[in-house]
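Here's the structure we're looking at; comments come further down.
Yeah, one chain of the complex is gone here, protein chain that is, but the others are all in their spots.
First chain written, first letter: the chains are A, B, C, D and E, and each begins at residue 1.
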Amino acid sequence: MAKRSVIPFGPQHPVLPEPLQLKLVMEDEKVVEAIPAIGYVHRGLERLAQEKDYQQVTYLAERVCGICSFIHSLTFCQGIEELMNVTVPDRAKFLRVMWSEMHRMHSHLLWLGLTADAFGFESLFMQGMRTRETILQLMESTAGARIMLGTCTVGGVRRDIESSAFGEINTALDSVARDLDQMAPTILNDYSVRERLVGVGTITAQQAFETGAVGPVAKACGFARDFRTTGYAAYGQLDFKPVTETAGDCFARTQVRFAELYQSVDLIRQCMAKMPAGPIAVPVKGNPDGEIIARTEQPRGEVIYYIKGNGTKNLERLRIRTPTFANIPALLKMLPGCQLTDVPVIILTIDPCISCTER
Amino acid sequence: MSETIIKLLIAIVAAPLVGAIIAGLDRKVTARMQGRVGPPILQPIYDVLKLLIKQPIFLNRVQILYAFMHLAFMMLTLVLLILGQDLLLTLFVHAFATISLILGGMCVRSPYSRIGSQRKTLMLLAYEPILVIMVVGIYLSQGSFMASDVVAAGAKPLLLSLPLVFIAYMMAMAIELQKSPFDVASSHHAHQEIVKGVTLEYAGPFLAIIEIAHFYEVFLLFAVVYFFWAPYNLANAAVGMALAAGAFLFHIVLDNTFARLPAMWIVRFMWVIVFLMATTNIIWLYRLGTI
Amino acid sequence: MLTNVKEISRDTLLNEVAAMMPQGYRFVTMTCVDCGEYHDIMYHFDKDYVLSTLRLKLLKGQKLPSISDIIFAAIIVENEIRDLFGIPVKGLALNYEGRFLLTEDAPIAPFNKPVVNTETKSNN
Amino acid sequence: MRIFTFVNNVWQNITSRPATRLYPFTPRTPIAGARGHLQIDADTCIYCGICQKRCPSNALAVTREPKTWTLDPYKCIVCSYCVEACPKKCLSMNPAHK
Amino acid sequence: MSVLAKSPWVVHFNCNSCNGCDIEFLACLCPTYDVERFGVVHVGNPKHADILVVTGSVNHRNARVLANVYQQMPSPKVVVACGVCTSSGGIFADCYNVLGGVDKFIPVDVFVPGCPPRPEAMIDGIVKAVGILAAKAKGIETPVADKPRITVSPSPKPVDETPAQEPDEVGAVK
Partner (left out) sequence: MNDINTLALLGVIAGPVIFAAAIYFTKQTKLRNILVLGAALLTSALGIFIAASPSANVYPDSWVVYAGAGLEIVMTLAVLAIAYNIRSWAVGLFGTIQLVLVVISEFMHGESSIGPAFVVDDLSRVMVAIVSVVGSLILVYSIGYMKEHEHHAPATARSTNTFMFFLVGFIGAMNGLVLANDMKWLGCFFEATTICSFVLIGHDRTREAAKNAARAILINSFGGVALTIGAFLALLKGSTQYSGILYHADIIAFSFIALAGLVKSAQMPFQSWLLGAMVAPTPVSALLHSATMVNIGVYLVLRAAPAFVGTKLMYFIAIIGAFSFAATSALAIAQSNGKKVLAYSTIGNLGLIFTCAGIDSPLGYSAAIMLLCFHAVSKGLLFLCMGTIEQKIGSRDIEDMGSLLREMPLTTVITLIGMASMLVPPFGMLLSKWLAIEAAISSPIVLLLVVIGSALTVLFWAKWIGRITTVSYHPWYTIERISISKQSVLAILATIVVIAGLGAILLYRDLFVDIAIRAYQGTYISQSDMKLFEAAGNIPYWPFMAFIGLALVAGILAYFTVNASNVRAPFLCGENVPGSTKTYEFRSVKDSSHLAWSSSLYLRHIFEESKTTMWANLIAAVIILSMFAAIGVL
């Protein structure tokens, strides 16, 4: 019996955009054991949040992660608002949804690109990133920045999207939808792509439930678990159904995310159609007190903010449980038994965000 | 004799340049296919020149020896071809050039480099029989193993008698050019699970040596298309050119429309489908009794 | 406000937790808050988008029994609590021994109250 | 299940102009309202220090005596919070990046 | 111009970044910005790289990784620090697990401010880095990059850029 190979996979590894290490134990190229070692992006953000003014924390929360930043600030604001009984104007809610969905799209497109890169489809990566640029541009013109929108604030939003801009948004969405249509046959039907995704990294619905998987990982196993259906922000007034698949493999996760892209296009369009008039923010006075749990749906699944205020401007405790954090146990179930070639694909189809995970 | 020597010298100098320009064109066209502007066409040459002046970092000395062996045997392959030598022998020399590279990747204690080498060995395993079959096919249709006979005036055009083998050769070529879906051992953009694979631990001038050897290889591969598959005489140079250009485009399109597939998939594909294809062609030749 | 909170004790913890899954509750996460003399440790479960929480008051110095044998998903968060609050967790399925998020030269249990960060770093 | 599904895309790319913006040769005009970098009108400022207090990133330092306002652009996260907070509206965001 | 300036290969290390800078760097590689126009290749392997693009601040665990990556690059090499985290720790400067900007650990040649910097800004940074690379190849001493603060005061209106005055920045020459 030959010795097993032991290799470090990460932290500085070109297929992983983020520092994460897996200690892989392999036989030939078959992974026998994969143990994650993280902590390369742990900053201690939650602790910092306890030292800052809760208003400032909005900007801090946004920087938990650059990929899902807006929804982080949104979740935080929703939590504080609930704690302080602030009623957010309707228009602000719709605007929040619009930016959330833009963020979801940019996140999914980025994921698409990175996954394509992981299975060595360079031009698909380029195409995904190119499409994503349209969204980024949209965000820049509506919010003033490409990534860190900074538009969410306690009590509403900081910027309005004038209806005059809707035309531009619609055009951009059209072009995205067109690009997606063009990529669809490749992503969903191409032989080589399917060869790399179908049947790889499969988990059963039972396993997904036990490991507490969320977001597309859970949806790909048939759980229609999408926190947007609870109707936070303006989602209650929009019409959509969570996307699900049943196979539970990398391909199913891909399908889910790809369908969610279309869904987001649709949601933004609905927002524009249903956008109410009115103020975009209400003034907020006082300080938060008490405990609250705020939940929203991130691109990768549900995020949980536990906020504990003590009546001062500083928070007593802020805890963020991000979707990737919840998906890592599922990842650990997927890896053993796969081939080394599949490792990046499996990792990327849970769409890990280590920055979120470690905060 | 002296004419041969001059021919050789020109070839040895010109081949890597041509190879580099082909590689540069490749990058440019790839970029355009991805909707980008892309680098200048001479980029590969800049790259090599740059590598030559970088700090020569290395892991162990054996590695360096292998790099030179890789280059020397690649050059020898070219020389044997130009001398019109036995194709099979040339092929073996070429295989050994690849083996040198493999060994260079294996002789370091760097897991990714070693895994890259192992995959490269599998790739060699995948395409070498195809190339041998190709040479056999050439023998069957030309009655000789000698390169000089294949390109001799009046030789039969290979494409007509070996169409399937030509396709098989395209596949083997794609592996050697490290094109998707066959870029498992080392790819030009290093975004893969084994980083850069075989050449991971080569840096600076040593990497430049390997790059130059790669230019030779690119030249060789296209030269085979140009000289062998269309009858080699000046009147038909255009056909050869078109064929080479077609092959070039084919590989770029292939690269841009496929995901990387696992090494074992490639071995299976080459040994089952491509091998069968090539042997069908060969059997057909046997049946025709062209021999 | 937090709803569906059930106070439990250290002894009943494992049984309570074990009873959740069969009822269709999905393990969500754990939260730990430093409340002075004790740590408030909350186990969040979800069923149909409604959170239920088991709340455990763990006196400082006490060990926390791991639920990772019952719920594999808890290993990550338990290791995190081990790191950030310095609470020793007993029987972890995959124990990083306090080296999960933090390294040896990082601050110890940074989320505990008494650790007031006295030297403010680089504020102009 | 098909192969060469991406050829369409590739073909379109190669037959149309590349999507590349030729920055820095042809710079793009910044989008109005974008947050590029922070600017101050030193004469309107009253050096009250409110912006410093609000800044989430401690990028500002204001002293009343002598009257100075210092920005560390290598700390500023361009959030514009200070711009909103300033009572004199002397801060503004320049849409161009620095 | 030195050939080095024509073929800058880049390795990117995400060093505690929130991904914001990361993905903007990725955007540089993509069709819209396409840094390959300058010969940039994202090699992913420090041994092949000329430029190290770092995003994010340094924490206790990744400090050693950063040092290793830097050490494994063959000289001449240039470091580009993208984003305010990388420059000073940015908004996270006061976090317990953040040790500060990368300049505390490896010599940085170019700082690109912004949170995250726009791809254009990063391209500027890389172009600048390429110049430094060429200079280094010729053996010319290049100064360590500085991070000038902007100080204004009311009177005659000298809007000037003065070098930093803090002790750890004294070495920064203009």
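Annotations for the structure displayed:
In this text, a contact is a pair of C-beta atoms (placed from the backbone, for glycine too) under 8 Å apart; a residue touches a chain by one contact, two chains touch by 3 or more.
Keep in mind it's a predicted model, so treat the numbers as computed, not measured.
The chain that is not displayed touches the following shown chains in the complete assembly: A, B, C, E.
Within the full complex, the residue among E:45, E:59 or E:153 touching the omitted chain is E:45.
Here the missing chain is touched by one residue of B:29, B:136, B:184 or B:210, and it is B:136.
Chain A residues in contact with the hidden partner, per the touch definition given at the top, are 1-13, 21, 23, 27-30, 35-37.
Although one chain is not displayed, chain E still touches it through residues 13, 45-47, 61, 64-69, 71-72, 74. Interface residues of chain B facing the missing partner chain: 55-62, 64-69, 71-73, 75-76, 79-80, 83, 85-86, 88-89, 92-93, 95-96, 99, 102-103, 105-115, 117-118, 121-122, 124-125, 128-129, 132-133, 136, 139-140, 143-146, 195, 200-201, 203, 279, 282-283, 286, 291.
Keep this in mind: only the chains that are shown with their structure count from here on.
Taking each chain's centre as the mean of its CA atoms, C is the chain most distant from chain B. Comparing per-chain C-alpha centres with the mean over every protein C-alpha atom, the closest match is chain A. For the pair chain B and chain D, the distance between mean C-alpha positions equals 49 Å. Our note on geometry: chain A versus chain E, Cα centroid distance of 28 Å, whole angstroms. Annotation for chain B: residues touching 2 or more other chains are 31, 33-38, 189-191, 195, 256-258.
For chain D, the set of residues touching two or more other chains reads 3, 5-6, 10, 18-20, 22, 56-58, 70, 72, 77-79.
Residues of chain C that touch chain A in their complex: 1-2, 21, 26-29, 31-34, 42, 44, 49, 51, 71-73, 75-77, 94, 99-103, 110-111, 117.
Remark: chain E residues 3-4, 6-7, 9, 30-31, 34, 36-39, 41-45, 47-48, 50, 72, 74-76, 137 touch chain B in the complex. Those residues of chain D whose C-beta lies close enough to touch chain B in the complex are 3-7, 10, 13-14, 16, 18-20, 22.
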